[in-house]
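Below is one structure; the comments refer to it alone.
All protein chains but one are shown in place.
Right, chain A next:
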Amino acid sequence: MSRKLTRQEKALIRTKNKLSSPWASAISIVIALVWTVPTLGLLVTSFRDDRMAISRSGWWETLLPSNWHQFGLGNYESVLGGNYNLGAYFVNSFVITIPGVLIPITLALLAAYAFAWVDFRGRHVLFIAVFSMQVVPIQVTMIPLLTQYVNWGLNSTFWVLWLSHTIFGLPQAIFLLHNFMQDIPRELVEAAKVDGAGHVKIFLKVVLPLMVPAIASFAIFQFLWVWNDLLVALAFAGNTPATAPLTSRLSDMVGSRGSAWYLLAPGAFIAMIVPVAVFLFLQRYFVRGMLAGAVKG
């Protein structure tokens, strides 16, 4: 029985499934609603300009056309400038994230290449040592690192944030990229060697081009991770507009301005725009990276 099902047969199975299980559809609709409606509600709220109304009536009431006059961009204007100045934090998030993605991936590519294609003594032991660094929770490293940064006079600068995100991202980056790199056919590398190419040339001309999809998928991973980070930011960034990212500022606003939804709602969406856009455009790579991390190994 190895033939593939024809399209009609598939359609038949599909309709049979559907008809036989109204409960199944109901459950999947409920799940889909619970997973989307809360965000939708906050999105609607972020455009409600009437601050008094936000704290008095539910957002769903504005869906009635008679309440549409409430909508406007006022909340976004308030949080982007003035006291809240989310614009500056938005720039910080960018400035933190780009080197925080580029540097660990580059270092990890070199390391992964050495582990996968360079023969040297102690290779396996070293790889296992690096691999097992994934176990260390960030919390375990924070206080000693902070002490060092303070001693160097570098705390609350972008430099230590770049350094920290690089360090914390490295073990997993090496691990994932190494997995991909091992799948490169041995003959390709051997052929290049026979042609007289050294390791640097093989790395740049043979391996790197083949690694592009893997690099893309890990880059998205690391991007989301750094952009969305709160712990590293709270510990090392210092809570000022000079260095702190959006997450840090938002978390602060939730604490101090409890239920000022007219500020929190647009704030949350400003923080979401970039990762959601990255996610939607590069979904395919992201999913591939995730599957490689979870199922391969």
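FYI, contacts are C-beta pairs under 8 Å (C-beta built on N, C-alpha and C of every residue); 3 or more make two chains touch, one makes a residue touch a chain; residues count from 1.
Criterion: contacts and distances are computed from a predicted model.
One chain of the assembly is not displayed; among "SoxAX cytochrome complex subunit A", "Acyl-CoA reductase-like NAD-dependent aldehyde dehydrogenase", "sulfate adenylyltransferase" or "ABC transporter", its UniProt protein name is "ABC transporter". Checked against the full complex, the candidates A:Pro65, A:Gly82, A:Pro209 or A:Gly255 give a single residue touching the omitted chain, namely A:Gly255. Of the residues in chain A, those that touch the hidden partner chain are 1-2, 4-5, 10, 13-14, 17-18, 20-21, 24-25, 27-28, 31-32, 34-39, 41-42, 45, 54-60, 88, 91-92, 94-95, 98-99, 102-103, 106-108, 110-111, 113-114, 118-121, 123, 126, 130, 132-137, 139-145, 148, 154, 157-159, 162-164, 166-168, 170-171, 174, 198-201, 203-204, 224, 227-231, 234-235, 242, 247, 250-251, 254-255, 259, 261, 264-265, 267-269, 271-272, 275-276, 278-280, 283, 287, 290-291, 294-297.
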